[in-house]
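Take this structure, written in structure tokens, and hold onto it; I'll ask about it next.
Only one protein chain is missing from this complex, and each of the others stays in its spot.
When the chains are written out, they are named A and B in that same order, and each has its own residue count from 1.
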Amino acid sequence: MANEFSVLGKSLVRKDAIEKAKGEAKYIADIQLPRMLHAKFLRSPHAHAEIISIDASKAEALSGVKCILTYQNIPRVHPLRKFEYLLDETVHFPGEEVAAVAALTSEIAEEALKLIEVKYQVLPAVFNPDEAMKPDAALVHQEYGTNIYHGTELVQIPRLDKDHWLRLEVGSIDKGFAEADHVLEATFDWTPIQYNCSPKSRTVICEWTGEKLTCLADTQLPLFLWQDLSNCLGIPQSNIRVIANYAVGGYGGKMPEKTAILVAIMAKRTGRPVKAALSRAEDFISTHHRISYKTSHKIGVKKEGTLIAGYHKIIAHWGGDTSVPYICQATGLLGCTMLYEWQNSKAETCGVMTNMVGYGPMNGFGDPEVIYSLERMIDMVAEKMNMDPVTFRLKNCMKYGGRAMEYEQVLYGPIQWGILGSDLNSFPELIAKCAEKAQWKGKWKGWRTPVASYKYKKRGIGIALGMHHTSFWPSSAIVKMNQDGTANVLSMAVEMGQGYATAISQVVAETLGIRYEDVNPILADTAATPTSRGNVASSGTSSPINSAKLAAEHVKQRLFELAAPRLNSTVDALQAREGYICVKGTDHKISIANICLAHWQLTGYANNPPVESIRDEKTGQVIHAYAAAVTIAEIEVDTETGMVNLVKLTSGHDCGRAINPVVIENQIDLGVIMANGWVRTEKFVIDEKTGIVLNPNLLDYKLITFLDMPKSEDFQRFFVERPCAWGPFGAKGMSETAMTAVAPAIANAIYNAIGIRIYDGFLSPDNILKAIEKAAQG
Amino acid sequence: MPEIVLKINGMEYELKASVKATLADVLREELGLTGTKIMCNEGECGACTVLINGKPMLSCMMLAIDAQNKDILTIEGLADPVTGNLHPLQEAFVELSGMQCGVCTPGMILTAKALLDSNPDPTEDDVRNGLSGNLCRCGNYRRITECVLEASEKIRVGKKYGQ
Partner (left out) sequence: MTSPKYFVPKSIKEAISLLSEFGQKAKVISGGTDLLMQMKQKELLPDYLISLGDIPDLDYIRYDEIMGLKIGVLTKVVNIANSPLIRSKFSILAQAASLLGTPTIRNQATIGGNLCNAAPSADTAPPLLVLGATAKIEGAAGGKIIPFQNFFIGPGQTILENNDLLTEIQVSNLLPHCGGVYLKQTRGQGADLALVGVAALVVMEGKILRDVRIALGAVAPTPIRAKGAEEILKGNELDNQLLEAASQAAVNEAKPIDDVRSSAGYRRKLVAVLTRRAVTQAVEQAEV
């Protein structure tokens, strides 16, 4: 399939490779501007408190301090969808910003923080979401009346029921359970809260020139930050330039934070650029983390192994506030409903607030958290049916034609199911291939029968499926031809390591028929690049890159129109390849550079078509954008210490069309490692009484290392290509999908090894050992 | 503030530095050598690794004043200053996509360089163990291993043919 393309499908050198290998790539933390001030934030030591008074006079008097912000001297505005004001009179989690200082050096700013006197009236706080749901629980937001989120005056979620739950139903689960031959149910404990842990802690620089603001922001959503700055500062977007092309390692998590707005205000007041670089510890405690779910599943199955009913309940732990209310959960409800072809299903969820830092998007965004438990549940059902877990999944998994919808419809309606496209024929292929590569047949010896046993070590194998949306969204792009026949593609989405700059360049080069080396992407600059949402929801490939392809086609059409008379031919008879436009089937050609030098008006632009226009050829139904994954994990448990070693991992993914195979493999690796960290090593330790994070550092919050992963020969990842109906050349995003099947595969493998089902979220050796001991006691 | 002299990438830099300033701070803030990255700033991640007399050390866990009288190599000093040719490790990382966000990359490359300088024909285990103190949040471990092994072969072949 790759042969028909000149640059697509090739593992070409990344656009950012050389600068990163040489240490020349500049991140925001690396940038210094003349007269730049340094900002630091005073943070609340209390989880819940009213600020009775703030006296910053001593701090202001400190030599070198240029500006101090408190709730008293800034606009009373709500940042992006949040409950709270920019700086609030009430703090809702330990570490929340109470004041901001800009000074000549970081050191002076930190000294100034110590001189700000704050008197707090400590209020009752709640940290445990189970506790927070009780009717007599302390209220996280006192005026709100409840800890169950149900919208605010700024945020409406139309499909929330009166009891504040969000529900999605297909068919009738009562009927389904009645018809089932077997019904199983289980509850799974809270999934781990995971720290985003971007390699660079959040950094932002703001600088004003007259009334115009430039913000160098470490964000993957320049569009949202742009809007947020405009709303909070009360200035038009046309005067705001957010540049995010130094952003790094977002993993879904670099949403706009209030830091940028506070820094912008200080930059205006001081007339100097201001830089705020959070320390690692601050980044830990004050930026949002992965949402946490406690889930229950009830599944009805017929005796021949068909899933007939699925009920899923998700209680989501929110922390104090969020800028993405219910979005993760809407995703999770769809994940439950769509991953298997239930005839009847009902999924419902509520969001519980506590006095901890709020959650936000993070790789997978609401799907991994529920697929983790769903796939353990499915294993339980397969075991009950005495079916091989691979066979059971093949029988019931989602396929082409299965029901599909966008998560926004779950929140806002209307509930209009579309379908999964023919690209999802990949799923059965992925499952079969994964099983073959992992040598499933040889290793799987049956339920509760380990792959191998030696002294105190037991080896097990497990499989899980995963899926996630790859969002097809409104997006615009420009492709402009330079006079030498090279091109620049302008797009608001962000290169933060995932390979966006590379992929968009390959697509544009392929479309235009010029060399990959001759395309330079200009990204993530709200003043210059056409609007698109930025990189979330694995939409980069699907959405902004698709608009770039359309923009390239637009300008190619113009190039052909100019070339045709010079080649004595017609537009339809032309093709472009390697920098030349030629008449098909002949040697007659003209260089694109030639055309560009002679003609100046060579700018292509395009907007994506609406989602509703993407229709299935056979049925005419609307296709929604999803990707699938399969992971098989082989682990070894030390039954005396509870330690789990990952021995082999095989992971398969569908990507529609591989733009750059190596980049795709790298993204699979990211999801795999992140999922491993999520359930095996990355543990937030939080003081039960104060809500304070006790391990805001990388010594005690353990990331996965080289040695936690299997060696190369035991770590296989692969992808299959079935072009989708909407993405550029049929390519679709897959990065978040890569995370979704890994954790449950590991959990299922542990079950195979030790015969004990772990319902915990975090697979700590301590938990596993306790489970082994409990089972031994009978 | 004491005056110190640091020998970095073959050049001498005279500057004033606070006693408590780390080598990483001085490289990045005073000397503009921002190729050395800071990820955790407390010696847990290896991102700030530089070579001191050929040995990898954590520049964020070393006082600048203690780094005097030593040969310091940062990522900026790895490519050939005259020809601009990349070190085989840099070439391998470029060709095989050894990075994603790139923050761990300079530290990885320098640690790997020291590894290959002392062990020109490493096994995969040697590479994994040697780099085990370098964290990659983007999860590129398998790819990085591939790059280092590829570079080691390039270097061995290059030596064989007198390059």
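For the reader, a short list of remarks on this structure follows.
Just so it is clear, a residue touches a chain if its C-beta (ideal position, glycine included) is under 8 Å from a C-beta of that chain, and two chains touch if they have at least 3 such contacts.
The structure displayed is predicted, hence computed values, not measured ones.
Here one chain is not drawn; of B:77, B:102 or B:133, the residue touching it is B:133.
The chain omitted from view is touched by exactly one of A:24, A:89, A:561 or A:708, namely A:708.
Residues of subunit A that touch the chain left out of view are 107-108, 111, 640-641, 643, 645, 680-681, 685, 694-695, 697, 699-700, 702, 704-708, 765-766, 769. Subunit B meets the missing chain through residues 1-2, 18-20, 22, 41-43, 46, 49, 52, 55-58, 60-63, 65-66, 111, 129-134.
By definition in this document, only the chains that are shown with their structure count from here on.
Only residues 11, 13-14, 16-27, 29-30, 32, 197-200, 248-249, 251, 279-280, 496-499, 662-663, 665-667, 669-674, 697-699, 703-707, 709, 711-712, 715 of subunit A touch subunit B when the two sit together in their complex.
For subunit B in complex with subunit A, the touching residues are 28-29, 32, 34-42, 44-45, 47, 74-76, 78-79, 86, 90-91, 93-106, 109, 124-125, 128-129, 131-143, 145-146.
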